[in-house]
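A single protein chain has been omitted; all remaining protein chains appear in their positions.
Chain IDs A, B and C follow the sequence of writing; residue 1 opens each chain.
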Amino acid sequence: MTPSKTFKQKLAHIIFDYDTVPAKMFDLVLIAAIILSVFVVMLDSVPGIHAVYGEFFYGLEWFFTILFTVEYGMRMYVASNRLRYATSFFGIIDLLSILPTYFSVFFPGTQYLLVIRFFRVLRIFRLLKLVKFVKEGEYVRNAMMASSRKILFFLFFVLVTVSIIGALMYLIEGEEHGFDSIPEGVYWAIVTITTVGYGDILPQTVTGRALAAMLMIVGYSVIAVPTGIVSAEMASMNERIEADLLKNDKCCKTIDHDDDAKFCKKCGKPLG
Amino acid sequence: MTPSKTFKQKLAHIIFDYDTVPAKMFDLVLIAAIILSVFVVMLDSVPGIHAVYGEFFYGLEWFFTILFTVEYGMRMYVASNRLRYATSFFGIIDLLSILPTYFSVFFPGTQYLLVIRFFRVLRIFRLLKLVKFVKEGEYVRNAMMASSRKILFFLFFVLVTVSIIGALMYLIEGEEHGFDSIPEGVYWAIVTITTVGYGDILPQTVTGRALAAMLMIVGYSVIAVPTGIVSAEMASMNERIEADLLKNDKCCKTIDHDDDAKFCKKCGKPLG
Amino acid sequence: MTPSKTFKQKLAHIIFDYDTVPAKMFDLVLIAAIILSVFVVMLDSVPGIHAVYGEFFYGLEWFFTILFTVEYGMRMYVASNRLRYATSFFGIIDLLSILPTYFSVFFPGTQYLLVIRFFRVLRIFRLLKLVKFVKEGEYVRNAMMASSRKILFFLFFVLVTVSIIGALMYLIEGEEHGFDSIPEGVYWAIVTITTVGYGDILPQTVTGRALAAMLMIVGYSVIAVPTGIVSAEMASMNERIEADLLKNDKCCKTIDHDDDAKFCKKCGKPLG
Partner (left out) sequence: MTPSKTFKQKLAHIIFDYDTVPAKMFDLVLIAAIILSVFVVMLDSVPGIHAVYGEFFYGLEWFFTILFTVEYGMRMYVASNRLRYATSFFGIIDLLSILPTYFSVFFPGTQYLLVIRFFRVLRIFRLLKLVKFVKEGEYVRNAMMASSRKILFFLFFVLVTVSIIGALMYLIEGEEHGFDSIPEGVYWAIVTITTVGYGDILPQTVTGRALAAMLMIVGYSVIAVPTGIVSAEMASMNERIEADLLKNDKCCKTIDHDDDAKFCKKCGKPLG
């Protein structure tokens, strides 16, 4: 059964890798199908559009469900470790995003759970590898990782602040001004410190407004903290990258030089 | 026909360049006319003002239309490559910004399309060259270009997040709380994550508010990413500019020295 | 009475330090109890939940109050300087967070003052020392301290701006448009300059809207100032930390090296 095994290996390569033309094509088609199916779920939720195209979308829904079922079967078939795939994040999402359509045959209404299919959109990040966006992704991720503990500390501080202010506002404003409970006060404090400011819950006493004004100005100044953390981290990264380029003579090879350039414009070495 | 040709060349120089006094004058007058005509369109759209000055503005509209028609004719006449100008971005905008007035004679109401004239305001960026603002523009543009891929990646991440959260909120809140469809949920998520917070669509269940609070805090922290990218890029640019000034002894020539300075305050070399 | 004294010393160590297992355990249990008691106060304030679980929460409230009373007594007993603890910030908070429950026996309603217990949550920052978060906290605090005078100057500028604009808006819009007094105008200006934008007080005249638009754009540009201050400060700190690591050969010891690394990837020295 060598040919069959070779076919399975080929299929595995096409499905899980993206370094050859057929593998790239498979990923592109899959991502296009995911985006399309998500758009169908989106549009089908609009009452006016559902009334007209409901039947058509119903058909499309089944088409995509069968397509993704086949894809799921193929992934299970070629996976070197089936249990690991089935229990991985994407394995579970892949399964959950096809089940609702089947369930909806027996239990009408469950097709709304198709919303879980939106998580398949995360697979779109694989597209980044296809279009060579991977460097940018890594840059942003590295900076986020390096500063994640500092940002967590900052969020911690924000949470304690909104808890205290939310409780105080419940005492000051009370139910007659829409602060029905402490959790509601905390919700209001989050809406205010993040400068979203819906305006559904509003302080109306003088003390409440003074406290709110303080919270706003704190929020306005404190936003500088995560921004400063990430900015400083990225500046350090840029310096390290540039120093690295200079030290290892990598610059001559990685930088785009003008056609008539005879010397590297970065380090001054003659170009080959 | 040499004199005529010379006249055409002179005209082309005046219209398309801006390095002599008449060429500068032409640009300044043209930009003033564009801004004025845009203000007329703006004011004419205010019902109260239209009732009183409508007739006067109608006259002005025709005045500017004829002026811009003459200008368009002149540009076509002197352009070295007429097809290229006619199909360029500004060529199309120039044409589209005069047509509505003519059409409105036959089809009343089409004068509203004059709004397209607002795009002519973009030509105002040429003014920057006149007032030596070009360096600042290039600085900002270079920094934006260098970080555009990273910012695109960031926007990509934001789009996936608002899609998933918007779909979840549609499920959680439903139509009775104003989340009429998934696209509406996505619109709400964009309004919230960017901290605009209109307050026309509002989460009202406990789960919905908890998810909204999470989205706000994510938006509040995540704004640090594009800011950090541009800050780091600009800091790198500043360093490169300063290093360049020092290396090439350019500093002595480009920096403003005090009248009694004998040595360059940047590199210490004696000034000539 | 040597054994008793030793017991007191041991207790003091457990309560005030956090470098041994029992001391860590005490802190963790205490913080868990504080968070739990705060959640109980929060949930008890929700009318729907209070109606059902009110009795149960009342019991829990007494349980936590007695627990914290015992803890307060223990702290007083083992404190080397009792007056200093009793008059310290946490000493006062600790006392105030148990009194309301006792008072509520005689004066119903005072249990709402339990909200002060939220300030005990600040003790949660000790938790950071337990989970080695202290470095991040110091980093953020140092940067905030170093830039606090600059940020204070910035807030000063913001306060003068909102005072002047608030007074002008009161004159321009007046009571018929909701600007009932100058303090209300100042409140509106703070809500606007911080981009919170509730929408409860709104400019409606042309002049008022023009002034509001200016204030918004100023607020949008001026937010760059605190952000820039903290970013620059953190970038300086990062550089100093890195320079310090290189100079003192600390890098070889503090950085995580790959298992097969023979040379420090930072300074190039051979690893021991």
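FYI, a residue touches a chain if its C-beta (ideal position, glycine included) is under 8 Å from a C-beta of that chain, and two chains touch if they have at least 3 such contacts.
The structure displayed is predicted, hence computed values, not measured ones.
Among the chains present, which touch the one that was left out?
Over the full assembly, the chain not pictured touches A, B, C.
Which residue among C:28, C:46, C:79 or C:182 touches the omitted chain?
From the options C:28, C:46, C:79 or C:182, the contact with the absent chain belongs to C:182.
What residue numbers in subunit B mark contact with the hidden partner chain?
These residues of subunit B touch the chain that is not shown: 38, 41-43, 45-47, 112, 115, 118-119, 121-122, 124-125, 128, 133, 136-137, 139-140, 143-144, 151, 154-155, 158, 183, 187, 190-191, 193-200, 223, 226-227, 229-231, 233-235, 237-239, 242.
Can you list where subunit C touches the absent chain?
149-150, 152-154, 156, 160, 163-164, 167-168, 170-171, 175, 180-183, 186, 192, 195-199, 202, 206, 209, 213, 216-217, 219-221, 223-225, 227-229, 231-233, 235-236
What does the interface between subunit A and the hidden chain look like in terms of residue numbers?
Listed in rising order, the touching residues are 195-199, 227-228, 231, 235.
Assume only the chains that are shown with their structure count from here on.
So which of B-C or A-B is the twin of A-C, meaning more than half of its contact pairs are the same residue numbers?
A-B
If you take the mean of the Cα atoms for each chain, which one ends up farthest from subunit C?
When every chain centre is compared against subunit C, the largest gap points to B.
Could you label the subunit A-subunit B interface same or different, taking same to mean over half of its residue numbers are used by both chains?
Subunit A and subunit B contact each other through largely non-matching residue numbers.
Would you mind listing the residues of subunit A that make contact with two or more other chains?
Residues 154, 183, 195-199, 223, 227, 229, 231, 233, 235.
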